[in-house]
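The block underneath contains the structure these notes are about, expressed in C-alpha cells.
Every protein chain except one is present and positioned as in the full complex.
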C-alpha cells in the first residue's frame, strides 16, 4: 500500500509526463476512419505529431485548428468550424475527434457549446461523420486522462444508449493506452480462441502496426469501426484494462447496462489467470491448448527468470496504470521497487503499487532516487539519467523513439509476461556480466 | 561469390565450432520419445549435456556409454549393448540415437556392425524401440554435419522405403539446426494456414520450448513422431532448409521418390516470397491474409530499418548455413560483410556468402578481422572479443548461454525477418547514440 | 561545377493544376499563390541581393484543418534560437505539453557536463496546473527560478520561453525577470514567443532575436580583448556537429570565431558578439534580424555564406576572405587547394552512383536553397524545393540556386507534397520526420534534412563526404528493389499489395 507523495518542486526538470491532448489524440487513432483534431495553435499539433511519428515510425493523421493571434482574441469557434468542414470535405472521415489544448481552455471557451452549434448548423454537411469532443487542457492530467476522456467521449457520443439484444459471443474490451499493438492483437486472438467476438476500443493494432495501406489514407485505417461502437450495448460483458478505463466502462454500463470487470493489469501469472477464467466463464468454453501451453512456457520462464530478477532494485517512472502493471509484476518475481515516480496523483492504481511511496514528479526525481538501483524502467527520455547513473534502462511507455519494434513487443497475457521476463533478465545479464573483473 | 580460405593456424584459439556428436544429439532431441546416446567416455556426455542445458535452460535427456579404460582397450561393443538395454528397460524410449565420439572412432571401431549385432541379438527386448546410429567423430565436421547425419540416419533407418499413396495435403519439412523453437512453430503455423499438414523433422519445438510436462519424462517429449517419420513417403513434397539438409532430403527422395526443394535460407523478403510461392503452389491455395499482413509489416520494417543497417560493417562467424542466412540478409539491407569466419570449409553454402572471403577459422580470426566492424555476429563466446574490441555483439547460433529466450526468437519468414531487423537496428541504436559527445 | 540540366516545366505546371483542382474554389485560389515554378536561372553564389523570378506567396497564416509542417513561435524561439545556448536554462513556461513534445527533437551537439554546467538536452518547465491558469503563474515562475538557481548553481542564466497560455492570462513575466535577475545576479530573459503569435516558427525567431537585443546586449561589462580577425558565426545550430566543421575551415583561413550562434554556444559568446568585425550568417531566416541590428547599432557588416558542398564552400571562403584582404585571401587559396584532392576523391567515388538522380526537398531555414549545389556537386538534380516557413526574401534567394522549371512549394500540405512526389517520383526526398514515413511507404528513398537523420555534420569538406555517403546509402540501398508480393497474381481476389505507387 503505497503512500502517494505529491510534487515538491515547482519546476519540472526533465518532465516525465506528456500532456493530455496527446493521450486523447492517441485514443482517437484507434478508431477506424478517424482524424484527431487538436484545437489550439498549430505548434501543439506539429510537435505532438512529430513525437507520435517518432514513437510509431509511422505516418500519423493529426489535424489542427491552427489558432492564431486573432482567433485567440475573438475565440476559436470559427477556426474550429472551418477545420471541421475542411476535414469533412477533403478526407470524409468517419470520426473527427477534437482534443482541446491549453490555449482554448485557458480562455475558458465553451468548446462543447461550439461543437454543438457546429453540428446543428452543419448537420447536413456532416452526415456520415461523427464529431466527438474531449476536453483535455494541457494543464491537467496526462496521457492516461486524455486517453480515458477520449474513449469515454466516443462511447457517450456514439454507443446506442438503450438496452438491446445481447449477443452471448460478443464482448467489449477497453484497453488502456499502455498496451502495444502486439498486445491488442494478442488480446483479440486470445478472445477469439475462446470462440468470442471481441470489440476492442480503441484498437490501435490496425493503423499503427506498420503495415502499408494500398491507397493513400488521410485518416486512420483500421481500428474500431463506428458500427461496432454503436452496437457496444449488444455485448455480454465489458472488460476494462487499467484503472483509467473505469470511467469509459462505467459510461458504457450507464448507457447500455453492459456490466464490466476491471483488470488493473494483464501482466503477471495471477492477473492473466484471472483474465483467462473470465474468458472461460463468459464463453462457457474450455481453455484452448495453445493458451495452456503458453502458460506452461511462462511458468518455465518465471523459474528461469526469477533468479535474475530476485532482489533487484528497480527505479520506475510511468503513468499510474503502467507503473502498477510493471511494479506489481516485478515484485511478484522477487524484485523490489526502490523508487516509483508517476505523472499525476489521482489514480486509485497508485496506492496498490508495491512501493513505500509513489512520488508525483519528474525524471529528475527518478534520477535522484535511482543511483543505487539495478534497473531503471521508464520511457526513452530516461536514457540520459540512466547514462549519467550508469544504471541500465528498460524502456516502457511513451515516448519510445530510440528503439525499433516497441509496438511489436508483447507485454500482457502469458506470452507477453514471458517476453517481459526475457527483456528484464537479458538487460540484467548484459549489464552484470558473470566475471565483473577486468579481463 | 566468396573465396573459401582454409585454416592457416594449427592451433584453434577460442574455437568457433562445437563438435559433431553434439549436432547429432541435438537433432535426435527433435524426435518424440528419443534419447541421444553418446558413445564414448562419460566426460563427453557430461560436458555436452551441461552446455545443452545452459543453452536451452531446460533439462535435457542425454545418455552415455561411459567408456572406461578397460572398454577403450577391448572395444566398446559391450558398453554399448549394456547402455542400450539399460535405457530400453528403464525408460522405454521410442528411439535411441547413437552418436559416436572421438574415443571410439579413433580406434576405428565398427560401431555400425556392433549396432547391427545388438539389434539382431536383442531383437525381442528392443521391440518398440528404434536404434539409429550416426557416425560423428569429434575430429571431423561440426554441428551442421552432426545434425545432417543424424537426420539422414533417422530417415534411412525409419522411413518406409517404397512408393506409396501421396497425401496431397502432406508435406515434409527438414529444417536445419539453426532454426529456433519459435521458427519451427511459425513454420508449422504457416504451412497449416495454407491448409497443409506438415511433418517437420527434426522438430525441437516440443521438448525444448520451455513447457513443463505433466509427468517426469526420461526421454524427449514432443518432437517428430516415429509414425510420421515412417510415413514420410506419403508426403507430396519435401522442403529442406539449409544446404546441410540436402543430404537427408536426397536420402528421402532416394528411398521414397518424394521430390525436394531446398531453401538455403528463409530469412529475407525474397527467400520468404519464394517459400510462400511454393506453399501456395503445393497447396493450390491463396496466401492467407495474416501472411500478407506480415509481409506488409516486414516491408515497413525494412524501410525503417534499412537506415540503421545501410553501410554497416559486419563481422560474422558461424556454421556455413547460418553464416549464409544472416550475411545474405544483412547485405540485402545494405550492410557489408567485412569479415566472415566459419567452422568447416566443405559446404556449398559458403561460396554464396556475399563476402570477398570466408575464412575457416576460430574466434581469434574473427577478432583480428573485426576491429573496425560496427557489429559482431556470432554465438555467446564472441562476447569476450566483442568486449575487447568495443564492438557490439549480436548473438546467433550455438551456444547461447548468457541471454534468455533465444529459442523464442523468430528468425525466419516475414515475421522473423522483421524481428531480426529490430534486433539489429536496436543494437546499433544502443551503441551509436544520437549524440556521441559527452553529455 | 555548375551542373546543367532541365526540369520539365510543362509537367510540373500540370502537377500544380491537378493538385489545385481538388480544392474548393476559394482554397484553390489561396493555395495557388504558394505553388510555382522557377522561370529563369541565374548563376548562384554571386550577387546575394539579385531579385529572382522565383516568387511564391509565403509567410501566410495556416488554414484550419489543413495540417502543414510548420511549428509555432515557441518552436522558433525555444527550439531554434535559444535552446542551443548551453550554459543557460530555458524554461518552457506554461503547461507541460510543448516542451515535452519537442524534447530532443533537434541534435544540437555540444560539449559540457550536462546537468552541471550545460543543459541542452535537459528539459525544464513550470508545468502549469489549472490553478496557475486561474490565478496567474508569476508566483510559480518566481519559485521555479529560485529552485533552478539553487539546483544548478553553475548555470549562467535563464530564459523564459512563453507558451500560449502566458499571453492569455496576463502574467507579467518581464517584471519577474527583472526582479529575479537582480536577486540572483544573473541574466533572466523573458521571451514572448507564445505559439499563437505569427504564422509559423518564423516570428519566434524574430522575437528571440529581439530578446537578445533587449535583454542581453550591453548589459554587462565584458572582459574581452577583440582582434582584427574576429567573426561571429550566426545561425549555425551545430546539428550533428555542423558548426564545428565550419569553424575548422574559418580558423584554417586565419579567422577567429569568437561566437557561434547558437550551437554549442555560451551566453558569453552572445554577449561579446558586438565586438566582432564581421557576422557570417548561415541561417539567414532565423538570425537576419539580430545581424541587421548589429549592423545598425555596432556597424558590424554581415554576409551570408554556404558551406554545403565544395562548389559553395570555395565561393563562400573566397567571398569571406575578400573582406579581410590579401593575406587571408592567400591563406584561403591554400586551404582550397589543400582540400581539392579530397573533394575529387569523394566526387569520383559517388558521382557514378548518384549522378542524374532527381531530388525533391522540403525543409526549413536556409536549406531548401543552400543544399542544392551540394547535390549538384554529386551530379544530382533538384526537381522541386520549398520552405516550411520561408519569406519572400527566401524565395528570392532561391532563384539563384534552382534551374528553370523547378517546382516551388511554400508551406506545402501533406496532401500536396504527396501528390507532387507521386507525380514526379524523384529518386530522393529530403524533408522532415513527419514526411519520412509516408514518402518511404511510396517506395522512395528519404533523408531527414533537418536533423541529418542522426548523421552529420554536413557542413564543410568533412561534412560533404558524409553527406555524399548518406545520400548514396539512402538511394542505393538494395531495400528499394523490393519484390512484388508472391501473391500478386491473385491480387484481385484478396486484399494486400506490395507498395502503393
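Letters A, B and C mark the chains in the order given here, with residues in each chain numbered from 1 onward.
As a convention for this text, a residue touches a chain if its C-beta (ideal position, glycine included) is under 8 Å from a C-beta of that chain, and two chains touch if they have at least 3 such contacts.
For clarity, every value in this text was computed on a predicted model and none was experimentally measured.
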Quiz item: If the full complex is used, which shown chains touch the chain that is missing here?
Solution: A, B
Self-check item: Which residue of B:53, B:236 or B:278 touches the chain not shown here
Solution: B:53
Quiz item: Which of A:164, A:253 or A:331 touches the chain that is not shown?
Solution: A:331
Quiz prompt | In chain B, positions touching the absent partner | solution = 9-15, 17-19, 21-22, 37, 40-51, 53-54, 57-59, 62-69, 71-72, 79-80, 82-87, 89-90, 101-103, 105-107, 137-140, 142, 212-216, 218, 381, 384, 388, 401
Quiz item: If the missing chain were put back, which residues of chain A would it touch?
Solution: 269-270, 273-274, 276-277, 280, 286-287, 289, 292-293, 295-296, 299-300, 302-304, 306-307, 310-311, 331-334, 432, 434-435, 437-439
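By definition in this document, only the chains that are shown with their structure count from here on.
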Practice problem: Determine the centre-to-centre distance between chain A and chain B, using the mean Cα coordinates as centres, and give it in whole Å. | Solution: 40
Quiz item: With chain centres defined as C-alpha means, what is the inter-centre distance between chain A and chain C in Å?
Solution: 34
Quiz item: When the centre of a chain is set as the mean of its C-alpha atoms, what distance in Å lies between chain B and chain C?
Solution: 52
Self-check item: For chain C, residues that touch 2 or more chains besides their own
Solution: 104, 114, 121, 437, 441, 495-496, 499
Exercise. Could you list which residues of chain B touch at least two other chains?
Key: 293, 296, 299-300, 304, 434, 439
